[in-house]
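Left out: one protein chain. Kept in place: all the others.
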Amino acid sequence: MGLLDKRFESENIVITTVEDVLNWARLSSLWMMQFGLACCAIEMMAASASHFDIMRFGVIPRSTPRQADLMIVAGTVTLKMASRVKRLYEQMAEPKYVISMGSCANCGGPYWEHGYHVLKGVDRVIPVDVYVPGCPPRPEALLEGIIKLREKIRRESLVKKKLPPVYVEEK
Amino acid sequence: MQASEIYERIKSKFEDAIVEFKADAIVEPYLEVKPDKVKDICEFLRDEPDLAFDYLMCLSGVDYGDGTLGVVYHIYSMKHGHRFVLKVKVSVNDPVVQSVESVWKSADWHEREAYDMFGIIFEGHPDLRRILMPYDWPEGSYPLRKDFQVPEFYNGMKVPY
Amino acid sequence: MPEIFNMLIASFIPLLFILIYAVVILWVEIKVASHVQDRLGYMYTGGFHGIAQPIADLLKLLTKEHITPANSDKIFFTLAPVLVFASSYAAYAALPFTSTFIAANLNVGIFYIIAITSFVVIGILMAGWSSNNKYSLLGAMRSVAQIVSYEIPTVLSILTVVVAVGTLNLQEICEIQKGGISSWNIFKYPPFMLITFLIYFTASLAEVNRTPFDIPEAESELVAGYHTEYTGMKFAMFYLAEYANMFLVSGIAAILFFGGWSSPFGKFLSSPGWGVFWFVSKGLFFVFLQIMLRWTLPRLRVDQLMYVSWKVLTPISFVNLMMVGLWAILK
Amino acid sequence: MATFEITTRSVRGDLKTDTMILNMGPQHPSTHGVLRLELVVDGEIIVDVIPHIGYLHRCFEKHAEQMTNYQQVIPYVDRMDYVAAMGNELAYVLAVEKLMGLEVPERVQYIRVIMAELQRIASHLLAVGTYGLDLGAFTPFLWCFREREKILDLFEITCGARLLYNYIWVGGLSHDLPSEFGKKLKDFLKTFPKALKEINDLLTFNKIFIDRTANIGVLPPDVAINYGCSGPMLRGSGVKFDLRKNEPYLVYDRFEFDVPVGEGKMGTVGDCWDRYYVRVREMEESLKIIEQAWEQLPPGDVHSAIPKKVRPPQGEVYFRTENPRGEIGFYIISDGHSASPFRVKARAPSFVNLSVLPEISRGYMIADLVAILGSVDIVLGEVDR
Partner (left out) sequence: MRQYFKNIFIAIWTILVGLKLTFKHLFVRAVTIQYPDVKLKLPERARNRLYVNIDDCIGCRQCEMACPVDCITIETVKALPNEDLGVTSTGNKKRLWVTKFDIDISKCCYCGLCVYPCPTECIYMTDVYEFSEYKRHNLIYHFSNFTPEEAEMKKRQVEQFELEQKMKKAKPAEQVPVNNPESGEKKS
C-alpha cells in the first residue's frame, strides 16, 4: 500500500486504527482506469451510466494508469494485447487492484478451446483480486464484484504477513 | 444483367484466362479464372460501362484442404445492382495471386488478412504484412489453414489451455 | 511582534478557506454532474450522500506511491505542482473577503492578481515538459497558448472596469458599490458593462482550463494533458490548484461586477460578518455556473480557441473599452 | 481537403522542424476499444495515420469451423459486433437459411425485423453517446445510455440476455414474444422521440459541436465506394444505398420508410456532421418501421420451422444485411455431409470502414482525428473478428 506497506513487525492499537482509516479511504475512493477491451466494456459503460451508477461507490473513471488504482480487465485479452496489459498494470501507482470481468478475462471464456490468439485468463499476466463471472456479467454483477473487492481491502493490514510455522521433525 | 451474360462478356475478351464457369452452383453461379489474369479481368469488369463493378463486397481466402488454396471475389455494381462471383485456385507450395488492390482500394486490407490467415501472397500489393496476428508470429504458421498447429508458447505465454 | 502575528493570520485564513472550499466543491461538482445526468453520484462513503468522499479521496491520494517517470527532470517534475498551487494561493492575498478583512490591502490589488496568476503558465509548462511524455508536452504547449492568449481579453475587460471605477484597489471598488444592487458596476453604462462581464467570464473560463476550453487536459485527445504522469499527492496539488483558481476568477468577477462583499439591499445586512457571506455566495454562484457549463458543452479545438480569443473577444473588448472611456469622459 | 498546407520537413527561417511519431496506443480513451493508431504528426497537424489492428482478434473463423453444428456458431457470431449482436445473428441465420432454401413463417420474419430495428436504435444511441464523449460532452452519453437501457430491458424480457442474445435461430426464434412486450414497446415508442429531441438540442445543433464536426473528415462518394464503405459512412457521403431498400430481405419491402442521406447542411457533403446526423435520422426511421411492424404482426408459432438437424446441401452462399454500422456479409461454404460449416468468412463493416481512416484524416489536427474516428463508429470486436 505505497509508502507504509508491510513496514511494521507487530500489530498494536495505533497501527490497527490507522489501518482502518487508511483502508476505509482506499476502498471508498477506488479510481477506475478507462480500459475496455470487448463486450464486457459495453457492460462496464452501462454500469457507469445512469441506471447502475458505479460512481455511488466512489469509482471515478480516470484516463491515465498513473492516477488509477483499480484496473477492470473487461474483455478478451489476446496474445498481442497481453504485453500492453502487463505494461499498463506496471504503470499504475502501488496500491493497485485488478478485477477480471467476464469469462474471457477469467480463463479465456468461450475462446478457451480453439482460440489460438486468446490468452487463457488474464491471471497469467497480472495478479487478479476478484473474478467476476458472466459473459458479459450484468452491471450489478460488476458492482457486486466491486463490493467484494472493498471487503478484501477492508481486511488488508500494514503488518507484514506472518509466515506459517515451519514444522521440523524431531531428530 | 444475369451472371451468364457477364460470363459471355468476359469470355469474349479473356478467352484463355477462363478455367471453368459453373452456372448451376448452389445459390450463385461462379467463374473460376487463372491466378495471373485476375487483375486484368477485374479492371475490365470495373471499367466496362455497362458492367461497372465498382464495389468489392468481399474477398475471402479459402483452404480447400487438399493442398489447394483459393481466393473468392464477390463484386457488386452500385449502378446496375447486379453481382458476380470470381474464384481463383492456387496450390499450397506457390500460393501467388495477382493483387487487385489497384482496382478496388477495399481489397488492400482484405488481401492482407488473406495473407495473414492463409499465406496467400498477393504480388503487386503495396505493403503485404500481417494485419490481425502479431507481427512477430512465427513466419510459416498461418492460423486458418486446416493443418494449423497451435504453438506451445508465444513470448513466454502458454497458448493452449 | 504583533506585525508577524497579523501576517500569519492574514496568510493562514485564505489557505484554510481554500482547503475547506476545495473539499466542498469536489463533492458538489460530482453531485451536480450526476444529477444533471439523472444519476446519484456519491452515496456510500460517510453516511448521507457520500459526504466524506472528498476526505477519502485526499487521504487515499496521500498514501499513494510517488512515481517519477524515468529520465525526466526530477526537480521540475516535483516543483511544477508546487508552483501551480502557490501562484493561485498567492493571488488570494489581494481578495477582500469583507470590509474589515483583507490579507494585503494593496492599492494595485487587481494588477497584482493578474500578474501573479500568470505564474500558472510556467507551472503547467514545467509539468508538461518534465514528465517526458509526448501527450503531456502537447498538453503543456496548448495550455501555454491558451492562457497567454486569454490574458489579453481578461486584462482589457478588467481595464474597462477600472476606467469606470477609477481605482485599482479592490477594497475601494467594493466600497464604491456599497449602495445596494443599483450601485453595482454591471448596471452602470448599461450595455457595455454587461458585455465586459460576458467577455471577462468567458476569458476566465479559458484562464482556468474549464470546459469548453479544457484543452490542456483534454480527456479524449491527450489522455490527461499535462498531469498525465502525476500520481498521489502531486496530482492532488494540481486538482486543488484548479479549484482554487476557479474560485479566484469567480471571486474577482463578483468583486468587479457584482459588488464583492456589499449586500444587494444596501444598508440592510451589510455588517462585516455578512460581507463574507455575500462575497463567498456570489463567488460560489459563478463556480456553480462553471460546473454547469462543464457538463453541457463539448470541447473546442485549439485553433478555434485562438479564433475566439483573437478574432472575437479581443476586438470587442477594445471597442468596449473605448466606448466606456468616452462615456466616462463625456459624463 | 487538407485545411492546412502540410510541411513535412519544412524549414521556417533557420528553424528546422521535423515530424513526430505519436502513438495513440491500444489503450486510449477515444479509440473505442483496442485500436492502435500510429500518427505521423507535424506539430498538431496529422501527416499520416497508420492503424494497427488485431489486438482483439478472437479467431472467430477458426471457431466456426470447429463447432459441431450450425446452431453452435451463433453465440460466436454475437460476439463479433457486440454492440449490434442481433444484426450479426440475423445475417448469419439468413445466410444459412438461404443455403438450405428454408422457408420461415411470417410471424418470425416480423419479430426479426422488430428486433433488428430495436438493435439499430440501441447501437446508434451508443454511437451518438460515445461521439459526444469523444468531443468532451459527457451528458449526452449518459442520456443516450438511459434510453438504451429501456431497449435492453425489452431484449431481456424476450430472450433473457442484455447484450449477446443467441435469440435468432436457424429456422425460427428461441422464444416467442412475452405478453408484456407490447405494453413496454408502446411506452418506449412514446417516450423516445422526446428524449431524442433533448439530445439533439444539447448536442446536434450546438455551435461548438458543429464547429468541431462540420467540414472535418470529408469523404467523397467515389472514394467511399472504392474503399467499400457502407452504412452511415456511405450514406453520409450522399450515396443513397441501403440494403433494406436496394436488396430487400425479410419483410422490409412491406414498410415505407425513407433512407436519410447526408446533404451537407452544416458543411460539405460527407463530413463528420453528416455521418452523425444520418445516424440520428436513421433512429427516427427505425421508430416508424417498428410501429408498422408491430401493427402488422401476424399470429403463429416461432418454433415450427426449426429443423431437427441443420444439414445444408453442398454449396456456398454470400448473404449480406444492413447492420447499424454498415453491410455485414457472411460467405458460408458447406461440404454437404458434415454438420459443421466448412468455411465461414464474415465481411465486417467496421473492418472496411476503418481502412478509409488514413485517407480522410490527412491534414487535420489531432483533435479532428478523434472526431473522425468517432464518426466512423467502429467496434473492435468486428474489426479484428
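The chains carry the letters A, B, C and D, assigned in the order they are written, with residues numbered from 1 in each.
Just so we're on the same page, contacts are C-beta pairs under 8 Å (C-beta built on N, C-alpha and C of every residue); 3 or more make two chains touch, one makes a residue touch a chain.
Predicted model, so just to flag it, every value in this text is computed and none were measured.
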item	value
Omitted chain - touching chains that are shown	A, C, D
Contact with the hidden chain (one of D:R146, D:R244 or D:R279)	D:R146
Residue of A:S28, A:S50 or A:Q91 in touch with the missing chain, whole complex considered	A:S50
Sites on chain D contacted by the missing partner chain, in the whole complex	67-68, 71-76, 139, 143, 146, 149, 156-161, 164, 166, 174-175, 178, 198, 201-202, 205-208
Interface with the undisplayed chain - residues on chain C	32, 34-40, 43, 292-293, 295-297, 312
Contacts of chain A with the absent chain, listed as residue ranges	50-53, 56, 103, 106-110, 112-113, 121, 123, 128-135, 137-138, 140-141, 143-145, 147-148, 152
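To be clear about the criterion, only the chains that are shown with their structure count from here on.
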item	value
Chain whose Cα mean lies nearest the overall Cα mean	D
Furthest chain, CA centroid comparison against chain C	B
Length of the line joining the C-alpha centres of chain A and chain C, rounded to whole Å	37
Inter-centroid spacing, chain D versus chain A (mean Cα positions, whole Å)	32
Separation of chain B from chain D, taking each centre as the mean of its C-alpha atoms, in whole Å	25
Where chain A touches two or more other chains at once, by residue number	49-50, 63, 80, 113, 116-117
Interface hub residues of chain B, defined as touching at least two other chains	132-134, 143, 148
For the chain C and chain A complex, residues of the former touching the latter	30, 34, 37-46, 50, 52-53, 55-57, 59-60, 63-65, 67, 219, 223-224, 228-232, 235
Sites on chain A touched by chain C in the complex	1-4, 21-22, 24-26, 28-29, 49-50, 53, 55-58, 60, 62-64, 66-67, 69, 91, 93-95
List of chain D residues in touch with chain C within their complex	20, 22-23, 28-30, 44, 132-139, 142-143, 146, 202-203, 206, 208-209, 211-212, 365-368, 370
